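All protein chains but one are shown in place.
Letters A and B mark the chains in the order given here, with residues in each chain numbered from 1 onward.
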Amino acid sequence: MRKFICIQCPLGCEIIVEGERIEGNKCPRGKEYVMQEMKNPKRVLTTTVFIENAIHPMLPVRSNGEVPKELLKECMKILAGVKVKAPVKKGDVIYKNILNTGIDIIASRSMERK
Amino acid sequence: MKVEKKVEKYARKKGWKVKARLEDGILYLEGEVPSYKEYVEIGRYAGKQKNVEGVVNRLKYKGKKEVKRKKGGNELIGEADVVIIGGGVTGCMIARELSKYKLDIILVEKAEDVACGATKANNAMVHTGIGEKMGTLKQKLCVEGHKMYEELSKQLDFPYEKNGMWIILTKDSFADMPIPSFLGNFIARFIIPRIILRRAKKLGIPMHIVKRKELLKEEPNVTSRALIAVYSPTYGVTSPYLFTIALAENAIDNGVKIMLETEVVDMITEGEEVKEVVTDKGRIKARYVINAAGIYADMVAEMAGAREYTIHPKKGSTLLFDKDYGNYIKHSMTILKFPRMEHYKGGGAMLTFERNIQLGPTLMEVEDREDTSVTAAEIKQIFSRFSLLLPNLPRKGVIAYFAGLRAATFTEDFIIRRAKKVRNFIHVAGIQSPGLAAAPAVAKMVVGLLKESGLEMVEKKDFNPYRKASVVIRELSVEERQKMVEKDARYGKVVCRCENVTEGEIVDAIHGKIGARNIDAIKRRTRAGMGRCQGSFCLPHVAKIISRETGIPLEEIKKNGNGSNLFIGKAKCLLEEENEN
Partner (left out) sequence: MKTDVAIIGGGPAGLAAAIEAKKHAKVTLIERNEELGGILQQCIHHGFGNFIFGEALTGPEYAEHFIEQMEGIDVMLNTTVLEIDKNKRMLLSSPDGVFEMEAKAIILAMGCRERTRTQIFIPGTRPAGIYTAGTAQRLINIEGVMLGKHVVILGSGDVGLIMARRFTLEGAKVEGVYEIMPKPGGLTRNIVQCLYDFDIPLHLSHTIVEIVGKRRVEGVFVAKVDENFKPIEETKRFVPCDTLILAVGLIPENELTKKIGIELDDITAGPVVDEGMETSIEGIFACGNVVHVHDLVDDVSFSAIIAGREAAKYANGRKIKRRKIKVKAGENVRYVVPQIINGRDMEEITFYFRVKKEMENVVTRLLVDGEVRKEKRELIVKPPEMVRLKVKGDLVMNANSISIEVKKVA
């Protein structure tokens, strides 16, 4: 048995999945959500990387799409070793095709050289 | 009955095995009691006996923790005519007083800054002495010390103000006494104020009676249950840490060496004399030693072979209010409530010189000499006690609370005298309230004791009594402020928005004679982080400025002393750890 809380709308239905049975959803979107979560849960990753010669020592970054949830930790470990140099423009690719997901890690903001 | 027998009998009745021995005025207690509570009870009973100058309480009880001493350093790190142990207000005042003479002086302090013990956590009142027990040493020194503040504050440029104090009697003053309320009210209105006035006259403290109507006109937020007040116009307020820092800086200017983060762990004695003070950093040769170690004074005395008292910490907790309530009361105030607790003035609503109301302090015996926690019970107690004085002061006005430990002995009075058996060791112990007010007089007394014990004291011709505080930007006029910014742009950048502290002032604090190296040291010197957000906004900025100015990496900045690191490392340090494994 697995329990989900649907986040498709503010109701937040508690949905219980037991084998083939899906119960607790008040609308079809709940079922869809749970199916996706069961099959291949994906999330946007947002974090920081070190940056040199900028106003701050950290540059905020994000994935330009969703990455499989179970790879989040691995992505974090890879990005911990990444150092970039200012200047950086919002949207610049910081790390390409992370863990062969086809997803790039991009800068969340611009930072000029100090 | 002999004192020893009396104490033993008291214990026997309670079923405790206690042996008492009186020697040279000092009462030594040995044996066992069930817990710390009884340890204190018997100690206090013993301390009250006639002709007992000190109580050394060696009673055992279950769970008693032995304090482990650090290891001493072997290297000789100094040599002095006088070594002062403790950098609280007492130690620093003594250092400054002694710096008037041709002496080599070293002050050692185990903390990372001066004023880190009871000094930083008391409520800043420069008492007149009216609240002390008549005839005690602390009262005498308080009355004398109070009179010296005006001059000192001019010389040393620290905040001091005679803001006055109300002693208020209300319909609640006798509510807990087994007497009818009309009688209680009568005593409150007609008897007590006269007793206070008679005492004030005897001590030379100006005070006068203020009728209910007038009181409530002056202080409309005081309870309407007030009956009468006695007003003390000369009651003072200072900043205990700014005062202590001023003393330390002036002492340094006059040749005193201050060693911070230097903890006394032992003493080397020969016959009836201390030869060397051993610290964790190394040895210091000393001709005379002054024990101003506050809460640890008994342990320091023990190292010298001069254990003549035991300290039992009494915690005092205080709630601090937002400056928004700075005009809620005009003067500090206390409520007299009977029966009075022993050795406790009762606290009140005390105004700091920056006009934060402080409610408290409480009084609570604690075993742990580092226990400065504020408990839920204390918070509750403070609100219930002082709602009798200011019933509508809102709880949401509280921005901080803190606790300090009073270094009380069982005889409760100050113990300032030469050690009985050690020729060159001077006790300045049991300094609890009014230790701040008394400090200037305590230092004078110590000078006398040193002379008495044979130290040659020749006044310096070049003693400089003056010291200038660093600039406080928020107190300047617009023109002066502008000039400062022209001189250094950092005086224009406000870092602490609640207390209006600029980057320039923080830099000054870091580069002062006793340079601030951590967040709390900056806070005490500049007030950055002392306001309503309690450092939420300015902490990152202050930490960065300390790092930039001192070269200490940001991730190693501390809140206060050793072990108080704010951070565990640079960003990603935990991920890198995982990567390595």
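By our rule, a contact is a pair of C-beta atoms (placed from the backbone, for glycine too) under 8 Å apart; a residue touches a chain by one contact, two chains touch by 3 or more.
None of these values were measured; they are calculated from a predicted model.
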| item | value |
| --- | --- |
| Residue among B:Met134, B:Ile179 or B:Ala489 touching the omitted chain | B:Ala489 |
| Touch with the omitted chain, as defined above, among B:Leu22, B:Ala175 or B:Ala400 | B:Ala400 |
| Listed residues B:Thr136, B:Gln155, B:Thr269 or B:Thr375, member touching the removed chain | B:Thr375 |
| Chain B residues that touch the omitted chain in the full complex | 324, 370, 372-376, 378-379, 395-396, 398-402, 478, 481-482, 485-486, 489-490, 492-494, 497-498, 500, 502, 532-537, 539-540, 543-544, 554-555, 558-575, 577-578 |
| Where the unshown chain meets chain A, residue by residue | 5, 7, 9-12, 41, 43-48, 50, 55-58, 60-62, 69, 72-73, 76, 90, 108-110 |
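By our rule, only the chains that are shown with their structure count from here on.
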| item | value |
| --- | --- |
| Cα-centroid distance, chain A relative to chain B, in whole angstrom | 53 |
| Residue numbers on chain A that touch chain B, as the complex places them | 48, 50, 57-58, 76-77, 80-81 |
| Contact footprint of chain A on chain B as seen in their complex | 571-572, 575-576, 578-579 |
